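Take this structure, written in structure tokens, and hold onto it; I'll ask about it next.
One protein chain omitted, others in place.
The chains carry the letters A, B, C, D and E, assigned in the order they are written, with residues numbered from 1 in each.
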Amino acid sequence: MSGTFFANLTSPPLLFFCLGLLATFARSDLDIPNPVAKAVSIYLLLAIGFKGGVALSESPFSVDVLLALGAALLLAAAVPVFVYFMISRWFDAADAAAVAATYGSISAVTFVTATHYLDSLGIAWGGHFVAAMALMEAPAIVVGLYLYRRSAGKGTEAGAGGVEETTLSELLREAFLNGSVVLILGSLLIGWVNGKDGMDQLAPFVKAPFVGMLCIFLLDMGLVAARRLRDLQAASSQEQSVPLTSMVGFAVLLPALNGSVALLLAVLAGMSEGDALLLTILGASASYIAVPAAMRLALPAANPGIYLTMALAVTFPLNIILGIPLFHLIIQIIAN
Amino acid sequence: MSGTFFANLTSPPLLFFCLGLLATFARSDLDIPNPVAKAVSIYLLLAIGFKGGVALSESPFSVDVLLALGAALLLAAAVPVFVYFMISRWFDAADAAAVAATYGSISAVTFVTATHYLDSLGIAWGGHFVAAMALMEAPAIVVGLYLYRRSAGKGTEAGAGGVEETTLSELLREAFLNGSVVLILGSLLIGWVNGKDGMDQLAPFVKAPFVGMLCIFLLDMGLVAARRLRDLQAASSQEQSVPLTSMVGFAVLLPALNGSVALLLAVLAGMSEGDALLLTILGASASYIAVPAAMRLALPAANPGIYLTMALAVTFPLNIILGIPLFHLIIQIIAN
Amino acid sequence: MSGTFFANLTSPPLLFFCLGLLATFARSDLDIPNPVAKAVSIYLLLAIGFKGGVALSESPFSVDVLLALGAALLLAAAVPVFVYFMISRWFDAADAAAVAATYGSISAVTFVTATHYLDSLGIAWGGHFVAAMALMEAPAIVVGLYLYRRSAGKGTEAGAGGVEETTLSELLREAFLNGSVVLILGSLLIGWVNGKDGMDQLAPFVKAPFVGMLCIFLLDMGLVAARRLRDLQAASSQEQSVPLTSMVGFAVLLPALNGSVALLLAVLAGMSEGDALLLTILGASASYIAVPAAMRLALPAANPGIYLTMALAVTFPLNIILGIPLFHLIIQIIAN
Amino acid sequence: MHPCKRIEIIVERSQIDRLGRLLAAAGAPDYTLIHHAGGHGDRGHRRADDVTDTDENCVFILAVEQDEVVAAVVEGVKPILQRVGGTCLVTEAVWTGS
Amino acid sequence: MHPCKRIEIIVERSQIDRLGRLLAAAGAPDYTLIHHAGGHGDRGHRRADDVTDTDENCVFILAVEQDEVVAAVVEGVKPILQRVGGTCLVTEAVWTGS
Partner (left out) sequence: MHPCKRIEIIVERSQIDRLGRLLAAAGAPDYTLIHHAGGHGDRGHRRADDVTDTDENCVFILAVEQDEVVAAVVEGVKPILQRVGGTCLVTEAVWTGS
């Protein structure tokens, strides 16, 4: 077991992530231009979606699939609620709602890294988890904003002075028609329609270079996470509404807690080893793309220096480096 | 036959195109950044050029090749003439000339999609059609501008007030040394020089990921075409020199007509099934890159809201979704 | 022998480089957007680094490796010194120092092209040369600046009027933590840690599309080098501190000279055919990325129109087209 | 050539659509938009090259002739700038249009 | 520090070379050029991220000292703006050059 743990630590994607962290800490000017990172991210979402769809087309639509999708939706709706109430003593209402939404949603790259972890150990996982992931991106946004508006009283956010309030339809569109959600679900559907024949055509594209693309993306994520960590250190000297220790503390605690809740659900649903790890990691991961984009629009009072930094600078590296192998260890211990 | 028609409708590239259309219509913020689209387009042009060159090096330079190139040039020169006179009652001179040039030229991505369609059905096609395609990009520009200047009388376009007129050499350079023409012809030549040995080296690059890259490009084209369609709807409320129905009508009619003319030529030249489809599609397709670039320079009086929108928002999707399989059906019917 | 020479002239990467040159000279608007070139460059550095690391992990750490690294460092430190004194009669101190640093450092793409040349001839080369290359990027910067400051007298560069002088630590960071150095060395380390197992995972990424990516990068380099050559012609009419003939003369002479010195070192160290060619090419090549970046910061008095143009517009094409096969010929003659 | 005001509004990327609608409503539908800008302000350093687009600024440039439209734009953006940050600069200029 | 005019010309990408030649001929060869801009004008919405480059704007910024050069530039761009669209703004400024 410690063997697989060590194997993960030296896998190319993880090492490239660490290279990114180190490069920034050493103040190197290594940089992945934004369009390159976008290209790699489009590739990863398309590839994981397509692979998931093909996998789904090969296994019959079963109770397992429904259970997994149900568990995912339950997590996405319930996590923000208890996170919100748990942290609202330390954060003000807007920040608490944004953090709740962030941790209720998911990080696609963390998920992709977990699937690569499983693939490299030869452990099977269900293609429907790609759908589960896509389904989990949006609901937390709606739940988080609902919690905020309830607490803040209707109309607070409706700016005096003419700033139009984000309408519900605008919000739902932002949440459910977010580019990455559409790309994953669309690719999933296309993979599902095409099945094995489609995979024969696209395998050299969606499979062969996959690990390499993941390496480049994680290299970039390492650069970005480390920059955020540095900004965090710099910010710690200024006075801030939330002390640094609370931010870092919750950014470590929440993935552990949410991951455990997800793991419990996976065990209750009798999921296989691979599926259980994926659900756990979906629970533990936090969004740094879809949720912040929606929050800036609908809840600008929340400080991205808090929720985004927690998700990107602390929780993401934690999940990538420790979360995946540790949760896997726990699952293996439970299984035996 | 209807089997291949359905197969085309569910092929991954076409489905990604539809995903792009749908995403924009649903007002998702899915977006392929411009440099990513440029990268994929450079890849596609290089790969199709190189593959065409290698194919050309393997078949002896025959009468077939000369016939195909001749037919292509004839189309590129003749189509703009009859299009111009056909539509000049509905469009003013500048717009008519620009539309004529647009439909006389070709769309490389439509061509590439047609080659992928043939490849996936296992139907052979001649590598020299890549050369034919490249040769067809430019002549229509020159013909279109000639028609306009003849009709408008010399000197009209030479702006009073000091705007330099586009010189002939500037125009020919813009037309014949357009980046995409140079890239395709250059890659073709390099493929031709290198032959099968070169293909052994480059196959993992120009062949393996080709379909996947086409999927990404068509996804982007779907996004772009749908945005244009939306703009078209919006514009229909404003008063415009050309009514919306004429624009859409001709954008449907012209590919059908030009494709049929090209098909006739193909039949007269006794081309094989695959070659006939390619010539037909070259005739039916319309340029949305090289020609508009040249028109903005040499004929700014023409409204890109007309010629570019017709080519991009109507003709392109039509050819991709219906044109290719329908013309193929007709070719098969004629053959039997 | 002349057979391999001709084979190199028709290899796809070289022909794409020539296509780039020709396209610019013919005033085509063919263009590779900057983020695309960056993406390809990141790919090439990562791939060559990883491949070098895996190769290193398979051969025991031997005297050969130490000798090669030592020779590389010696070259990087010694070449700028004799270049500086050789040219300082024709160039002023700042320009001489910058040219010295440029030619003491290396061009990663020239190196990569040489490895591809060897691979395509089936000639073995040591993975440690990737490390040697990375080690050679930075020292020449420090040596060049030291020579300049010594000659100019301390403090000259410390601008009156409050421009902060580049501190030593800033300079060393710029030199040794340059993005490309970090990426190559990091990938090398990761390849070395992962060994053959890692290569099994990443081969479809770092090996399969490698030649194709090199083609695209050299196409861009051809465009860029030709633009610089054109600027050079234009500049030749203006009065300049250094006459055009000196610039071009030294841009031809220096790679011949430095390459010969490196070749001598390789012969003395008893290197194999492949290794000798790589060391020679490292000596002959000149930096157009890391060094100019550092010079603009630390030695703005030097004119990039001189050192950058020499490296990019003359020496780079020369090495790619003639340098590699010619030095190979010489090595083969010496060996027999 | 008409005297006009040049209005320059710097906001973060997320506000582009909202600002577009606001400008149209204020009677100033025409603008030029520069994407992918970075910057530094009260909320610290912002990089245009982050994976997460919230960290990106953009620059709207507007030429507006009527003073009441200028006032409407400035009044309209003020609450956006207050809520999400950003800057609005107005300069005297002379306009040659199409 | 000299008083000067800041000229800002917004045109579509296709006109870059033509405008460059025009500026040189008008005696104002030096400029800064920002690519990939979008915008909205009489010809509707323009996106900097389209496959077809005709839909992209760019911004020229010029510092010009002599009033007659300013006039030559403004006169020179006017027909371009009229034919292909775009905007030209002139502002008073103070210049510190290299």
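The definition used in the following text is that a residue touches a chain if its C-beta (ideal position, glycine included) is under 8 Å from a C-beta of that chain, and two chains touch if they have at least 3 such contacts.
Being a predicted model, the structure only gives us computed values, none of them experimental.
K.L.:
Relative to the complete complex, which of the depicted chains are touched by the chain excluded from display?
P.N.:
Taking every chain of the complex into account, the missing one touches C, D, E.
K.L.:
Considering the whole complex, which of D:I10, D:A28 or D:V94 touches the chain not shown?
P.N.:
Checking each option in D:I10, D:A28 or D:V94, the one touching the absent chain turns out to be D:I10.
K.L.:
Kindly note down the residues of chain E that lie in touch with the hidden chain.
P.N.:
1, 4, 6, 20, 29-36, 61, 63, 91-98
K.L.:
Which residues does chain D use to touch the chain missing from this display?
P.N.:
Counting only chain D, the missing chain is touched by 8, 10, 34, 36-42, 48, 57, 59, 74, 77-78, 81-82, 84-92.
K.L.:
Need a quick check: the contact residues on chain C for the chain that isn't drawn.
P.N.:
31-34, 37, 41, 159-164, 220-221, 224, 227, 231, 234-235, 288-289, 292-293, 296-297, 300-301, 303-305, 308, 312
FYI, only the chains that are shown with their structure count from here on.
K.L.:
Name, by label, each chain that touches both members of the pair chain C and chain E.
P.N.:
Correct list: B.
K.L.:
Treat touching chains as neighbours: how many steps, at the fewest, connect chain A to chain E?
P.N.:
So the least number of steps between the two chains is 2.
K.L.:
Determine how many degrees of rotation, between 0 and 180 and to the nearest 5, align the Cα atoms of chain A with the equivalent atoms in chain B.
P.N.:
An angle of 120 degrees brings one copy onto the other.
K.L.:
Give, as an integer number of Å, the spacing between the C-alpha centres of chain D and chain A.
P.N.:
Inter-chain centre distance comes to 32 Å.
K.L.:
Residues of chain A that contact two or more other chains, please.
P.N.:
31-35, 39, 204, 208-209
K.L.:
Considering chain E alone, which of its residues make contact with at least two other chains?
P.N.:
36, 48, 78, 82, 84
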